[in-house]
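Please find one structure pasted underneath; my questions will follow.
On to subunit A.
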Amino acid sequence: MIRNLYVLYGIIVLGTLAMAEYRGWSLNSVNEVKNVPKSVRDNPGSYRSVYGFYHHYTGGK
Partner candidate 1 sequence: MVVSASGPNPPGTPRVKSLNCPGCGAAITLRSFSQAVTVVCDHCHSILDAQDPRLTIVQKFKAAVDEDRRLIPLGTRGTIRGTIYEVVGFQRRTIHVDGIPYSWHEYVLFNPYKGFRYLTEYNGHWNDTSILRSLPAVNDNVNPATVTYLGQTYRLFQTTKAGTSFVLGEFPWQVRVGEAADVSDYISPPRVISSERTGKEITWSMGEYVSGRDIWKAFGLEGNPPEAVGVYENQPSPLSADTTALWLAFVGFLVALVVMFIGFESFAHNEQVFEGFYSFDTKVRGEASFVTDVFQLKGHTSDLELTTTSDVNNNWIYLNYALINEDTGQAYDFRREVSYYHGYDSDGSWTEGSHTDSVAIPSVPPGNYYLRVEPESDFGHGTISYSITAKRDVPQASFFGLALLALLVPAGFITWRSMNFEHLRWAESDYAPASSGDSNGSDRPTTLGNIFGKGSNS
Partner candidate 2 sequence: MTQPTANCPNCGAKIVFRWSSSVQTVCEYCKSILVRTDIDLKKVGQVADLPPNSSPIQIGTEGVYNRQAFVAIGRIIYEYDQGTWNEWHLVMNNGSAWLSDAQDEYVVTFAAPGRNLPTADESQVGQRYTWDSESYTVATITKAHYRGVEGELPFQYWDKHDVVFVDLMSTNGKFATVDYSDETPVLYLGQSVEFDDLKFKNLRAFEGWS
């Protein structure tokens, strides 16, 4: 009984592993921002990172 539960658990673990490797998951966390305007290519300074990491402005100027 325990053996069967463990086998099921192991299959889930390996399945998750396969999914992670195939879909390119990683342990790093990255902020996703949507709808960055195309004008950033011409003016990189107009884009500012999301204030997700710091709750105060740390950039230049």
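Candidate entries met the following condition: all candidates are chains of the complex that A comes from, given by their letters.
In this text, a contact is a pair of C-beta atoms (placed from the backbone, for glycine too) under 8 Å apart; a residue touches a chain by one contact, two chains touch by 3 or more; residues count from 1.
What you are looking at is a predicted structure, and each value in this text was computed from that prediction instead of being measured.
Interface record for this complex: partner of subunit A among candidates 1 or 2 is 1, by the touch criterion. Of all residues in subunit A, those touching candidate 1 in their complex are 1-3, 6-7, 9-10, 13-14, 16-18, 20-28, 30-38, 40-41, 44-45, 47, 49-50, 52-53, 59-60.
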